[in-house]
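Take this structure, written in structure tokens, and hold onto it; I'll ask about it next.
The complex is shown incomplete by one protein chain, all other protein chains being positioned as in the whole.
Note that the chains are named A, B and C in the order they appear, and that numbering of residues resets to 1 at the start of each chain.
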Amino acid sequence: MDKIPVGILGATGAVGQKLIALLAGHPWFEVCEVVASDRGVGQEYGAYVSWHEAQVIPDRVTKLRLKSCKEPLNSRLLFSGLTAEVAGPVEAAYAAAGHIVVSNAKNHRLEDKVPLIIPEINSEHLELITPETRKKGYIVTNPNCVVVMLALALAPIYRHFGLEKVMVTTMQAISGAGYPGVASLDIIGNVLPHIIGEEEKIAPETKKILGELKNNAVKFADFKLSASCNRVPVREGHLLNVALQCGRRVTRAEMIAAWREFGSQKLALPSAPREVVRFIDQPLRPQPSLDLMAGNGMTVTIGNLRACEVLDWKFAVFGHNTIRGAAGAAILNAEALVAAGWLGERR
Amino acid sequence: MDKIPVGILGATGAVGQKLIALLAGHPWFEVCEVVASDRGVGQEYGAYVSWHEAQVIPDRVTKLRLKSCKEPLNSRLLFSGLTAEVAGPVEAAYAAAGHIVVSNAKNHRLEDKVPLIIPEINSEHLELITPETRKKGYIVTNPNCVVVMLALALAPIYRHFGLEKVMVTTMQAISGAGYPGVASLDIIGNVLPHIIGEEEKIAPETKKILGELKNNAVKFADFKLSASCNRVPVREGHLLNVALQCGRRVTRAEMIAAWREFGSQKLALPSAPREVVRFIDQPLRPQPSLDLMAGNGMTVTIGNLRACEVLDWKFAVFGHNTIRGAAGAAILNAEALVAAGWLGERR
Amino acid sequence: MDKIPVGILGATGAVGQKLIALLAGHPWFEVCEVVASDRGVGQEYGAYVSWHEAQVIPDRVTKLRLKSCKEPLNSRLLFSGLTAEVAGPVEAAYAAAGHIVVSNAKNHRLEDKVPLIIPEINSEHLELITPETRKKGYIVTNPNCVVVMLALALAPIYRHFGLEKVMVTTMQAISGAGYPGVASLDIIGNVLPHIIGEEEKIAPETKKILGELKNNAVKFADFKLSASCNRVPVREGHLLNVALQCGRRVTRAEMIAAWREFGSQKLALPSAPREVVRFIDQPLRPQPSLDLMAGNGMTVTIGNLRACEVLDWKFAVFGHNTIRGAAGAAILNAEALVAAGWLGERR
Partner (left out) sequence: MDKIPVGILGATGAVGQKLIALLAGHPWFEVCEVVASDRGVGQEYGAYVSWHEAQVIPDRVTKLRLKSCKEPLNSRLLFSGLTAEVAGPVEAAYAAAGHIVVSNAKNHRLEDKVPLIIPEINSEHLELITPETRKKGYIVTNPNCVVVMLALALAPIYRHFGLEKVMVTTMQAISGAGYPGVASLDIIGNVLPHIIGEEEKIAPETKKILGELKNNAVKFADFKLSASCNRVPVREGHLLNVALQCGRRVTRAEMIAAWREFGSQKLALPSAPREVVRFIDQPLRPQPSLDLMAGNGMTVTIGNLRACEVLDWKFAVFGHNTIRGAAGAAILNAEALVAAGWLGERR
């Protein structure tokens, strides 16, 4: 076998299922272990899981027996789709046991020595993992779903023009809450004006990602960011209304040019989209129903750019929350580790 | 008959239907004339209209024959639910012919001599209509649906603490677009990041309403306001995320006290709600499914108050867009005219 | 106090909340005890309950302390909104202790000596409760939500023309599953082709209601009935497609006349609608958004009558599942008991 064997922590949950679905047919990775924190241990994955992906369970995975997240695993590389309730100690334990844990959970994201990575923005933050640590185990994280989209939209603006203030209002899909997640009576024909625990993640994670690596530490970016998070009756895809004030006066053309230049970078990674961000110069874009699958769910779409009466510019940002914002983000991070040569055994 | 006879301009449209539904059983007004701009003239209202209200057509109205908006009318008081495409000259002509036109259309709202009224905020602006004009005809308007909710939430803040900057992001219901309005393929499971023609109304109308009457003119309130408008798959009720910076530092308790004091005013008008604005101190309120019919659709609900990292405070505002934001707003304005004694013939 | 004091079993659940909302301002009944099967015992209702009704909790009820369903109660009349998991023994125990239990739960509906009642159809089945039992305690039930609507549509057809075969396909609202009930990911933009445990209730309950009381027993009606139940993304209101074959050839006019005659009966009960069933001779009716609140949610609407190529006739039936189909049905049953003089202490 040529491919790198990987294990999935939290394999029966929503993120775990999406990881398994996206890894079907992956050119570098092969799911060889499925790990759950719960009662299904010992059972066949396909028989035990309550599968919610439209794609069928990959044949290979369906026959795997669920392992416990307390037992030793064979795969050096582990993807973690664990929920925040359990991810903290489980991920730490596997890292301590020598595994590379590529995690979507929030628990370790803001720790000093844990890289919080979006490869198109800050892959140099991987250097937080020292060469000695690389030989042992460690954790690499991707940010909250909203932060992925927001940071990708802000990165070129921040670098070219600086940022003073950012206000973001989100309209987030129900899939972000996992399964069973939001009760239908709470969301059909309704909007929830708050998502518990969400707003407070957005500023620090965004500032860490846009931060600078200095003396083996990340100096967080320095600007003000206020987030208001709403849940809307959409299945997949988070829409953001963003307003911002740059460090200097910026023209509309400069904004667009910055996105277009940044968007056209192309990482040589299997899951990297052809366009990282895509700017559509129309007021009615982006939209979930039209832009969800841009770049196979890995492209972030920006549109409706117009002047803001309070800050400088306002615009809409949209991305696939369970692909670009979660499982796809983790896979892209793992691909970046392979590309950096940190997994040695690459094909 | 004791009641004041009224005519409905645009009687077959969405706002016209809501006016007729809300006026069924009204203690002061009785619908005696229904007027359409289109082909149905001469037909019975009930036979011609494509009725979309859940409530059945009032018996009295169903038998009325549709009149043309080019013919003379008997009722001095006319409610206008005309669309912006036709409201301008039609309303002006009826005012010139001696009618009092209480309009929901945008066309005349910002004209110097046309009062733009929310009775709980600025009924003194009615004085724009001089005593001489009162004897003839004139137009009185209510604002855009978003502005009604926003202005009611801002009014006590503006008066007590001053306002420097306001940012509002809306999530608006489909009923705001009338019928047939938004195509279902554009909104089911989707969000539209823009509403054409909507954002530009919000700042000037809000500033006129909060403005000061001086020398028989309205001096617009002076602060910065930026609006971002989205359409969401909700049938009725607009939800707003508002962030603002006051003229001075304000505590959370002061904000709430200002709303509670303002909210408890009670106009002696049939359609005035017991609470004008209602503050609920919970992060997950207001919500369309729980707060739509507060005060029979005339109360605006505020909640989720928290500090803003960019401006001072942020919170959510919600109201019924076709009642408080349109037909009910017009009826309340007409009631204010009666209460002011401007219609003389009151029972 | 003039009103009859009542207790609510399962007061914190979805049906319990709807019972409390509908009983606010009821002319005959007053909620004096709220009973839960769970952890909230001893707490104030308003503080403990996770309230989901649009209407606020009635002032009087909000201060009541939750009692346990194992403790003695003072109110002779108890409404049961208990779930099927617990209703069986709890209701039986209270009946044995001398209470009149008016239940919406399925557990006792098909027992020989328990009346299953829709007052407009079979109030004579109350005679299953013998005069001796009346002095003690007993259980009276209303049927499953689909059965209420179906039985009301079938009753006049069955009586006038006989019934051979009935096929019903339902499209049921999410509120029928209670709270949290259906996960939003399972139903937004989706249809579920089955509702577990639902189809098997429909035939026996319908046949018991349409059955004949003979020798103090109900002889079930004799026809074939097949039900297919689907869940659709609608908040409130079940829509049924019904096809049937009568005992003899029946004309369209006869069908309509039977519904109109039956529909116009008016029980002298506070919750009885002016029209029991309402036939609308249009192919696009009934609809949830237009017909939900007919008769304050107590009228069942029928429409789209047309010939069937396999059976005789097909048509659509619609009703409010949590009012006519649950809480309102129970209240109407209790009102029927009062009207029959079985509660003595009537005001």
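Note that in this section a residue touches a chain if its C-beta (ideal position, glycine included) is under 8 Å from a C-beta of that chain, and two chains touch if they have at least 3 such contacts.
Quick caveat: nothing in here was measured; it's all calculated off a predicted structure.
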Full-complex touch with the removed chain, picking from B:Ile174, B:Val191, B:Leu240 or B:Ala326, is B:Ile174
Using the touch definition from the top, which of C:Arg76, C:Lys165 or C:Arg260 touches the missing chain? C:Lys165
Check the options C:Val41, C:Ala54, C:Leu110 or C:Cys308 and report the residue that touches the missing chain. C:Cys308
Pick out which of A:Leu64, A:Val168, A:Leu225 or A:Leu292 touches the chain that's been left out of the picture. A:Leu292
In the full complex, which bits of chain B touch the chain not displayed? Write them out. 52, 174-175, 179-189, 233-235
Touching residues of chain A against the unshown chain: what are they? 52, 54-55, 188-189, 235, 289-293
Missing-chain contacts on chain C, rising order, are 165-167, 169, 171, 185-186, 189-194, 196, 203, 224-226, 228, 230, 232-235, 239, 241, 243, 283-289, 303-304, 308-311, 314, 316, 318
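Just so we're on the same page, only the chains that are shown with their structure count from here on.
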Tell me the rotation angle, 0 to 180 degrees, that brings the C-alpha atoms of chain A onto chain B, to the nearest 5. 180
Residue numbers at the chain A-chain C contact, same meaning over half shared and different meaning under half, come out as same
Report the chain whose CA-based centre is farthest from the CA-based centre of chain B. A
Just how far, in Å, is the C-alpha centre of chain C from the one of chain B? 39
Report the inter-centroid distance (CA atoms only) between chain A and chain B in whole Å. 42
When the centre of a chain is set as the mean of its C-alpha atoms, what distance in Å lies between chain A and chain C? 48
For chain C, write out the residues touching at least two other chains, lowest number first. 52, 188-189, 235
